[in-house]
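Of the protein chains in this complex, one is absent; all others appear in place.
On to subunit A.
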Amino acid sequence: MEPFTQLTAVAAPLDMANVDTDQIMPARFMRRPRDARYVDYGFHDQRFTPEGAKRPDFILNRPPFDKAGILVAGRNFGVGSSREAAVYALLAMGFRCVVAESFGDIFFSNSLKNGLLPVRLPESVVAGLRQAVAAAPGTTLSVDLQAQILTAPDGSTHPFTVPGFARDCLLRGLDEIGLTLTLESEITAFEARRANAA
């Protein structure tokens, strides 16, 4: 995993609640391998007409939002299916951070494991950020994972928290499997205790 420390990027507003992972990554593309085509799968049915033409009215198709690195979304972003492919699609589109009031549980976890930073902030703050970046397209936001601070266009700072273990992994670009494998003796001991108790 690529380490995540700090990010300053153009932010795109997506003023929709309950954006489910079926919308982010339609099921029919999931049989395909994770390759360069993923860039078109993200929000596919909202970005493209059935004939395959780009829909200019969809916000993520409009410059400069089509090059955004941060998505400022609505509440319950990423609810529904556990498909990690939704995270792969957002990464392929160029996003490294999603800001929302709340996230689907599994999506939140999948994001952390793939270097897509999910930032939870209060509803009023998220609404303000959405308005600010919509009013002045091209506006950048800054996220500092070490300090756990998001800096808004007006210079105001907003603290957020990422679970400690996941944050360490993100900052160092480590994946959990490697770390857990160092606990092999604890896992074996647990299995032995269980076998004896049975």
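Operating definition for what follows: a residue touches a chain if its C-beta (ideal position, glycine included) is under 8 Å from a C-beta of that chain, and two chains touch if they have at least 3 such contacts; residues count from 1.
One rule holds for everything that comes next: contacts and distances are computed from a predicted model.
Per its UniProt record, the hidden chain corresponds to "3-isopropylmalate dehydratase large subunit" from the list "Glutathione transport system permease protein GsiC", "Cytochrome ubiquinol oxidase subunit I", "ABC transporter, ATPase subunit" or "3-isopropylmalate dehydratase large subunit".
One of A:Gln6, A:Ser82 or A:Gln131 touches the chain omitted from the figure, and that residue is A:Ser82.
Listed here are the subunit A residues that touch the chain not shown: 15-18, 20, 22-23, 26-28, 30-32, 34, 45, 50, 74-76, 79-85, 87, 102, 104-106, 109-110, 113-114, 163-165, 175-177, 180-181, 183, 186-187, 190-191, 194.
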